[in-house]
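Of the protein chains in this complex, all but one are displayed in their positions.
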Amino acid sequence: MALTREQMAQRVAKELEDGFYVNLGIGIPTLVANYVPDNIEVMLQSENGLLGMGQFPTEEELDADMINAGKQTVTAMKGASIMDSAESFAMIRGGHIDLTVLGAFEVDVNGDIASWMVPGKLIKGMGGAMDLVAGADNIIVTMTHASRSGESKLLQKCTLPLTGAGCIKRVLTDIAYLEIEDGAFVLKERAPGVSVEEIIAKTAGKLVVPDHVPEMDIPA
Amino acid sequence: MALTREQMAQRVAKELEDGFYVNLGIGIPTLVANYVPDNIEVMLQSENGLLGMGQFPTEEELDADMINAGKQTVTAMKGASIMDSAESFAMIRGGHIDLTVLGAFEVDVNGDIASWMVPGKLIKGMGGAMDLVAGADNIIVTMTHASRSGESKLLQKCTLPLTGAGCIKRVLTDIAYLEIEDGAFVLKERAPGVSVEEIIAKTAGKLVVPDHVPEMDIPA
Amino acid sequence: MSGFDKRVSSYEEALEGLEDGMTLLAGGFGLCGIPENLIAEIKRKGTRDLTVVSNNCGVDGFGLGLLLEDRQIQKMIASYVGENALFEKQLLDGELEVELTPQGNLAERMRAGGAGIPAFFTATGYGTPIAEGKEVREFGDRPYILEAAITGDFAIVKGWKADTYGNVIYRHTARNFNPLAAMAGKITVVEVEEIVEPGELDPDAIHTPGIYVNRLICGTFEKRIEQRTVRS
Partner (left out) sequence: MSGFDKRVSSYEEALEGLEDGMTLLAGGFGLCGIPENLIAEIKRKGTRDLTVVSNNCGVDGFGLGLLLEDRQIQKMIASYVGENALFEKQLLDGELEVELTPQGNLAERMRAGGAGIPAFFTATGYGTPIAEGKEVREFGDRPYILEAAITGDFAIVKGWKADTYGNVIYRHTARNFNPLAAMAGKITVVEVEEIVEPGELDPDAIHTPGIYVNRLICGTFEKRIEQRTVRS
């Protein structure tokens, strides 16, 4: 069975470590915050200038001057700090974020990622995505393994304009967790009940399949 | 009569305008702060990170955490701001200082300045001098016109290693006020009682002498 | 003598000298921390053919979106412009030019403009469409591209509190691009919620020193919220 969005977030959350500073993109990545293990603490960075993003505000706490990178009203946790955009991106671009989780349209065996524009459609802009992919050593891309029409998003070479080149090492899809090594996707885990054959069939880029591919440990 | 150090500072102070942000170097430039005209306000920047330097502290105000670029204990005036060294030099290098006053060993007709090292002597470092000369549009160099042994410091080409190239437009010496234009020193004013001939004799670089060279208006 | 008192008495005076064809830097992220009254004054004033540098272009009917209504913006330099139907229409109709720049580059390019750095290398954007025509150079084993500084004829900035000398403090994430726009404007105009006397703000806590501020005005703000999200 393909993972739900919540299960994808749960699987990503297993990569969190105590004391990690984490930037979560919009969509599935945002859900990761709901599954931080009880025994660790992480701090969320929002690239508009907030390190230590808290939960959404109550009606009483609502404050137009406190938003996240998705422009949602938020709160600051105890121990938060607020900075201007240059300082916020200094933090990102200087490699100080421990883990960045982002969505994508396509990823390829070279670690290239395309996530910001589809030619022919209106271009809305890359926001902070190019900075995030260029800045972090440790990025997990989350996306469905294939498009709705069944086309693989794990390619030999991205077809869409890139967000960054050679920067992605880990991909979690709805059916597999893979790492990018030496010009190939290496299949590390499969979603519960998903066969290796299905993953092979849905992966367009070079795929390395070890002898044993464990199922992910995900609550049903 | 050659100007005293105090008179030189007095003459430079006439270039101050109301609302000027000013950086004063060590030595004669520092004295300029004593002669700010009563009817204007200026704010002093100290490049270690203080905009709005006040007077020296009383014994009671003395604070090791509040010093100027000369490492002297100072105070902050009302309306001061304090910043880190990168922000302080952003201010300087970005051209935001209205007037910078600095000492020098040599200045030449191209606006080159040498002020930080004499080969063969121990090199102590340029501190912020290279940043200051490269950052300000409006710089006044203050120095004696000639060395103690009588050698001119206003040259056709600097002989000492430079602090900056092509950045000086105005020089106040103990005997003259000059501006650098089109590859020459233009004699604008002479110290009271100093003859044009003396200035010509003591200026090694190309000197343009207008028909009329007024005496400086300096209290005796 | 006026000394360091940066206050002006009207929004009209605050934007005196802003002319057709100029480059305008605007603080704000989404609708958070935008100089809303200064933008409204530019609409009233009718200045045209502006190049506007701002992370976003407001929404329909508010913020920089107001300047689209009478086609006052000729070119927009931004990182994300997806919130605005009129923007989309003018872009598709070829009435508006847009230069997309990554958010971090936008911030750093404005800071560089204010700090006297004409260009810097960054990994952001290497291998992407925004690297086209830009110099690539390796440092260590990594490729970087050269990005140029941005400055503006005017910067419009929204602060929280300022003293009369123009020392500004921002509030929470309304800080965002405001201090950077303030650094990079030839003429920087700041509107705030409260103006206090010099000495009332802690010198250690100033975000924008008054040296960057040419004009200061106190306004009242709607502070519209773009994505109102609350927990129960």
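Residue numbering begins at 1 within each chain, and the chains themselves are lettered A, B and C in the order written.
Simple rule for what comes next: a residue touches a chain if its C-beta (ideal position, glycine included) is under 8 Å from a C-beta of that chain, and two chains touch if they have at least 3 such contacts.
The structure presented is a predicted model; accordingly, all values stated were derived computationally and were not measured.
Note that the absent chain touches A, B, C when the full complex is taken as a whole. Which of B:Asp98, B:Asp112, B:Asp174 or B:Glu189 touches the hidden chain is settled by the complete complex: it is B:Asp112. Shown as candidates are B:Gly19, B:Gly103, B:Gly127 or B:Pro192; the residue that touches the absent chain is B:Gly127. Taking the complete complex into account, C:Ala119 is the one of C:Leu92, C:Ala119 or C:Val136 that touches the chain left out. Panel shows chain A; residues 18-19, 21, 39-41, 43, 45, 51-52, 76, 78-83, 87, 89-97, 134-135 of it touch the chain omitted from the view.
Take chain C: the residues that touch the chain left off the picture are 108, 112, 115-123, 139-140, 142, 144, 148, 169-172, 175, 202-205.
One chain is missing from the display, and on chain B it is touched by residues 46-50, 55-59, 62-68, 70-74, 76, 82-86, 88-90, 92-93, 112, 117, 122-131, 134-135, 161-166.
Just so we're on the same page, only the chains that are shown with their structure count from here on.
Comparing mean CA positions across the assembly, the chain most remote from chain A is B. Look at where the CA atoms of chain A average out and do the same for chain C: the two points lie 29 Å apart. Mean C-alpha positions place chain A and chain B at a centre distance of 55 Å. For chain B, the set of residues touching two or more other chains is empty. Listed for chain C are residues 111, each touching two or more other chains.
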